[in-house]
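Only a single protein chain was left out; the remaining protein chains are all shown in position.
Moving on to chain A:
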């Protein structure tokens, strides 16, 4: 019986399935057919098996379960006739896979078939083995396959070669057996065998290093010769595709050459000729030619450097880029990304074309072009590129806006030449695509804003204007209300106008309007509303004239349905009403968030970043979005701030209050870059290294004086204007302390009653001498004020002078800012005040370890010592 007459009944089934109008009908037909097939299987009728299997395959393709047919496959394979075997193997490959245990039963049949006399049967078995064999089957049947690689028929040889590829992949240990066989395959003439031989070698090289060495030494020249033959060969009608003889073989050979040449200079040398020939002679007006060129370019990129070849490659890519065909352009963009790694200049030449590609209507090309552009950005072209990208952001599709805005933000952050430009660009991005901007991006923006003190006024005015036009963008709204809350007074009083701005008049009412709008709008989410409440609190202390209105708004939020809002409203309300005296100190200006630490921390917390800090990730939002709360609870809320603590837990509170700074400052280095052990929040709020610590100390000192002065607006002004000097790089700046000294009664000048103690020379080395003089403030015998004088006794000037001290646990240490951090040579002096509190006063005397860092002649010097000669009784 003609087994392929089964197609009449198969055809009937297909017809009936096609005739079904609904899915339910189709399911019915399929179910009926399956039932028939199952009945037929049970009858064990050999004639219909193949037909059944063909039908099963069709049904499987449609997506219905067909596992009841698997044993049928096995029976078909075991039958002697070729057509049955054919269908059986086909069914095997389609319906089964390597994980099924049924496959083990087939191993024996496969073995017999591999030794069959009919070469087509052998071919079938090899095919099946090659497609789905598992590791055990591979081990069992590997020797057979090895033998077959040397078979006389090329068809069998090629199939055996591919089968071995799979075996080698499944069981890498067997690779050695195949090396010799593979190298003999490379000398074949038959293209099919050659292609599969090349593939086998490629696989062996990737898996096994010895194989790689072997092939590199023995076979490179042979391969090059083969490639040359093919390139120069005459027209072969069988293998010709669009004028090139067997482009597939070209490509495979080039791929293998790539692996052989990568990392090896000799092999690469041998290849340069043929690569140049292929690159120049291949026609590129057909796709086949372009495919070969593409592979050639990839190979040139991967092998060892020959600059002339690389120039050639990039020229080819340039030609690809201007090609009309989208596919070619896509491929070129892909390759250019790899090319940037070693030849940036050449790629820069094509920048304009690449920018055009970002705007292409095709989504794949756009994506690739955008990635490429972000790699191309450097300091020179960043402004123009960003301008173009932002222009495009306005007109791009919604789904692309997210990628585009993320890329623009990262470019702007990395390369911004000045802060004002950075803020401008970010504002534009937020206005256009705010809802796609991620949280850490706008947190970073806020960090930058706080650092750019001269731009506070400009920023808040720009944000105000932007808010009026683009108030749907959530992130823009958030940044705007934060800034208005912080710098509302600058907004209203037009402080800090830059030359390029037009003056606008914003009354306090307008500012509050903005925030009230943000709260009451129905599509603001909880974070925005919460931030708005905090901003209102800040404004209620900065704008005392409309604090009534603000109070009303806050009161209204008491009844909000969101718990967070209720809680905040009630707390803020009580502050506004009953605690006016601490209100201003609670909402004083945020201390400058330290950019350097923020960036390093953030880079460490982002998994995909380039930073080399593989340190723990306390996520930034903890630090920054907790900022409004920390603002409020500056003076030591343990619970919130304790959360991100990774180092000293109990010392936290003391660290925050600037006490026991000695130990934590000795932990962290002399430079602003933090070690991971110091806490995120400490770093961000610039506590934990001595110089910024002095900021917080003086802030707290100022606060206490402000309290004593009973909170007039003048105190507020002194607070806010003294906040300006806080904005410095973390190395202590000289000028700032003059202001502070002028403002606050410096603690060291407090009345020094009590017994006088002799000054001591705390430390002396060849270049530096330190003297301590002591005094005790009245009323507190445990506290000692120490004035430390550092004297430069070397002939060189010291710069960036930093003094750090550590004390044991029963002592508490305050460090005030030094008078300057430059010591002129030969006797230049710097003074610094310390306050030490001895909880074991009378029982133990003072002892201190100190570390001094400074730069002398451009070199960093570090000196350490212990001071044991404090007078007793301190």
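Odds and ends about this structure:
Rule of thumb we're sticking to: a contact is a pair of C-beta atoms (placed from the backbone, for glycine too) under 8 Å apart; a residue touches a chain by one contact, two chains touch by 3 or more; residues count from 1.
Everything below uses one rule, namely that contacts and distances are computed from a predicted model.
Within the choices "ALA-interacting subunit", "Large ribosomal subunit protein mL46", "AP complex subunit sigma" or "Signal recognition particle receptor subunit beta", the name that UniProt assigns to the complex's undisplayed chain is "AP complex subunit sigma".
Touching the chain that is not shown, out of A:49, A:166, A:443 or A:542: A:166 (per the contact rule at the top). Which of A:16, A:70, A:177 or A:327 touches the hidden chain is settled by the complete complex: it is A:327.
In the complete assembly, the contact with the undisplayed chain comes from A:61, out of A:39, A:61, A:311 or A:526.
Counting the whole complex, the residues of chain A in touch with the unshown chain are 2-4, 7, 10-11, 14, 54, 57-58, 61-63, 65, 82-83, 86-87, 90, 93-94, 97-99, 120, 123, 127, 130-131, 155, 158-159, 162-163, 165-166, 169, 191-192, 195-196, 199, 203, 238-239, 241, 246-249, 251-252, 255, 287-288, 290-291, 294-295, 298, 325-331, 361-365, 367.
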